[in-house]
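Notes follow the structure.
Our next item is chain A:
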Amino acid sequence: MIPLAWYLIFAAAVFSIGLYGVLARKNIVAILMSIELMLTAININLIAFWRYSLDQGLAGQVFTIIVFAVSASEVAVGLALVISIYRRFKEISAEDINLLKW
Partner candidate 1 sequence: MADLINVIENWLNKLLLGWGASPGLTQFILQALGSVLVVLICFMIVIALIWVERKLAGRIQDRFGPNRAGPFGIFQSFADIIKIFTKEYITPQGADKVTFNIAPVLAIASVLAIWAVFPFASNVIGADVNVGVLYIVAIGSFGILAILMAGWSSNNRYALLGASRSVAMLISYEIPMVVSLLIPVLLAHSMKLSAIIDTQRPWWFILVVPTAALIFLISSMAEIGKAPFDLLEAESELVAGYHTEYSGMKFGMFYVAEFLHQFTVGALITIFFLGGWTGPMAAHWPILGVIYFFGKAFLVYLVISWIRLSLPRIRIDEMLNLNWKFLIPVSFINLIGVAVADRILLDLEPPRWLYVAVMFVLNMLILLVALYLSGKSQPALEVEEFPHRPVAVSPRTEKSSS
Partner candidate 2 sequence: MNFSILIFLFVAVLTTFAALVVVTNKNLVSAAMWLIVALFGAALTFVLLEATYIAVVQVVVYIGAIAVLIVFTIMLTRRSAEKEPSGATKQWPIAAVLSLALFSGLTYFYLTVPGTDRLAPVLDKELNMVSALGQLLVSPSGYVLPFELASVLLLAALIGSIVVAWRK
């Protein structure tokens, strides 16, 4: 059988890759996709802890569902922002949108 650590390392790998994407990508949509990867990694962690915990509660699954809701709303608002930014600047590269940069 598979020990718990394997799942956790797998999730850590996906999370780190997502983190790299958020820090290093230029395109806003790519950054959003990386955030999705990070949230998925968190879900894997939650479900793995739920499966390997000894009590019969379902807290891990409940919070996974809440993470689903959060990521769905994050993507909805994020993509609306992307479209709105694109309309104004004709550009969705995070580096070139620097109106607030001092």
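The rule is simple: a residue touches a chain if its C-beta (ideal position, glycine included) is under 8 Å from a C-beta of that chain, and two chains touch if they have at least 3 such contacts; residues count from 1.
Regarding selection, all candidates are chains of the complex that A comes from, given by their letters.
From a predicted model like this one, the values you see are computed outputs, not experimental measurements.
**Q** Just give the number of the candidate touching chain A here, out of 1 or 2, all from the same complex.
**A** 2
**Q** Inside the complex, what are the residues of chain A that reach candidate 2?
**A** Going through chain A, the ones touching candidate 2 are 1-10, 12-21, 23-27, 29-30, 32-34, 36-37, 40, 43-44, 47-48, 50-52, 54, 56, 58-59, 61-66, 68-77, 79-84, 86-87, 90-95.
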